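With one protein chain withheld, the remaining protein chains of the complex are depicted in position.
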Amino acid sequence: MTYAFAAPLITFFEYSFYRFRRGRLEQVFTLDTYSRFLFDSYYHVVIYDTLRMATIVTLLSLAIGYPLAYALYRINRPAIQRWLALLIFSPILVSVVVRSYGWIVLLSDQGPVNWLLLRFGVLAEPATLVFNLFGVVISLTHVFLPFVVFPIFSSLTRLDPALKEAAEDLGANWWTTFRRVTFPLSLPGVVAGAQIAFTLALGAFVTPAMLGGGRVLVLPLQVYNATTDINWPVAAVGGMALLVISMVAVAAFNRLLKYSEAR
Amino acid sequence: MKIVSRLFTAAVAGAALLAGSIVASAQDRDAKITFFIWAGSNQGVVPMEVIKAYKEKNPKVQIEVLESNNAITFPKMVAAKRTTPDNPLVNCGFFNVDSITKGDVEDIWAKIDPAKTPNMANVLKEFVRPEGRGVGYMMSAIGILYNKNAMKEPPTSWTDLWNPANRGRVTMFDYDARMVAIAARLNGGSEKNPDPGFKIWSDNAKNFRALVDSNDAVKNLVSSGDAWMAPWFSAIAKVWIEEGAPLGLAIPKEGAIAFPLYLAMVNGSTPAQQAVCQDLINELLTPENSGRYGTLTKGIPLVTNAKLSEEQAKDPMLNLSIASHSILLDYNYIGEVASDWRERWDREVKFKLR
Partner (left out) sequence: MELDVEFVGVTKSFGDFVAVDNISFSVAKGSFFSLLGPSGCGKSTTLRMTSGFEHPDSGQLRIAGQEMAGVAPYRRPTNMVFQRWALFPHMTAAENVAFGLEVERTPRREMRERVAQALALVGLSEFSHRKPGQLSGGQMQRVALARALVKRPKVLLLDEPLGALDLKLRTQMQLELKRIQREVGTTFIYVTHDQGEAMTMSDHIAVMNKGRIEQIDTPQTIYDRPATRFVAGFIGNANIAPLEIESVAGREAKVRSGGLSFVISDVDGATPGKGHMALRYERIRLGAAAAQAPLRFKADVRDVIFAGSVVQYVLALADGPLELLAEQSHEGGGALLSRGDRVDVGWEPNAPRLFAGG
């Protein structure tokens, strides 16, 4: 098992030290590819784009996911709760390609969203909602919602219901209780959800490829393009960079998690 | 795309069994090969018929069919060549000019023997590759696909694509090296001097509505009118037009770009496998088959005695006259620098799109 995991990584690592020139792979040990990657401002922008996209997606998922989790938690009737859970979960049931096509149809210039906006006079011309960062963010948020909702929901259900009564008894209205008691105690769930969304977004590839229209230059796409060009050294270096960034992200979130649990 | 199972282990077993065996006579072929065909747009009809008929005549031959596209399969073939050169991923099949030229760098193509493949003699000379490493079969003309509802007058020139008046109206594959080449040529440069091409695209990057990575994406964007124009292959365009999409294909005044397709055989195949491959290639090159392939896929046969249908003979887009007036880019050179150009494309053009 370790062999199946480690061997490809080692090969990858090996290739990152090679060089690709004029269509040919030069299997010489060189730090050329690394230095081009690290010092080229183009790649800096790529990394920046990747992190920016992941951050926006994570924040949006949390902003939409938390209210959904709270609604799920407060709903009394099990039937409605089940339907809502299914609705939140549904994006995962569909393949990413089908989902992406669905969003293209919805968000295109002739699509229903633009039609509504034009019909109600909100806009004079159709807005460019897809084949850019906006479309990618919407689609990724859609599919990451369940990963964010369920950790938050589970940490809310673990709350002692007496705490809400205590807060109410001491004079707090709903908002104060939420702000000072419910939300801080649900933070571990929020951090867990954010960790999942962020790291998934870092590796997102099909959605930026299909919905990005060439405008969303994220690292996984660069790796894919390099691979199809058979420029394995650049692909390997890109892959290594992605791995390092992901590990740093996971570690950072872990620290954040510990901090939020200790509160 | 259909993925074939047991690729490597089966090929190994087959090759081991046949190692050292003498090539049998034509009626006694005994080998296992993998044949590559393109997916969709009727591109599989004629090859599958040929393969079926061949298997009936040669019951000991096993032919696995890999149906996909070159962009995805060619890198895998290179990977196979680098790791297991005696067990190629596919033994023979269809390859477009991008793969054919890139394959030279990796020494992928085997020599096709004209003695064993006599129909090769009927292929237009300029499309038979040196040493028989690939023989031309069809040609697609690349013109400008456009939406008939949005554009009452068809586009007339390649320069329309980067004309500043067309902001947000163009779409194409990410990335299409040919567009860099043609932009260079029409702005004082050439393949070996692509800077003018990059500059004109960089200045007009906002002409792109989107850069996509599948045939269907191009089809949807231009059919819906989100984009108005796209550089596209005449063969595929014709199929879409006949399906009912509100599209037209314009041949720019500077000429269409030639996009030849080849039949080729892969190095590392055993003599028995090569025998089967050459039989199949020869069969595909017959006048009936090559003519029919052209009819079905709306391609232009590069086989001089291909049996053309009436429609093909009459339609300038479907016969050799286009072939002789098209722009033939230096695909070999482009193949070598494709990766470098991609990096420039990303930095100088896609960057501007953000």
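Descriptive notes on the structure:
Chains here go by letter, A and B, matching the order in which they are written, and residues are numbered from 1 within each.
By our rule, a residue touches a chain if its C-beta (ideal position, glycine included) is under 8 Å from a C-beta of that chain, and two chains touch if they have at least 3 such contacts.
Only a predicted model underlies this, so the values are computations on that prediction, with no experimental measurement involved.
Taking every chain of the complex into account, the chain not shown here touches A. Touch with the chain omitted from the figure is made, among A:Pro78, A:Gly121 or A:Gly171, by A:Gly171. Chain A meets the missing chain through residues 160, 162-163, 165-173, 176, 180-181, 184-185, 263.
Criterion: only the chains that are shown with their structure count from here on.
A straight line joining the Cα centres of chain A and chain B is 36 Å long. Of all the residues in chain B, the ones that touch chain A in their complex are 71-72, 75, 78, 102, 105-106, 168, 174, 208-214, 217, 220, 224-226, 335-340, 342-343, 346-347, 350-351, 353-354.
Against chain B, the residues of chain A that register as touching in their complex are 20, 22-24, 42, 45, 49, 104, 108-110, 128, 131, 209-210, 213-215, 217, 222, 225-231.
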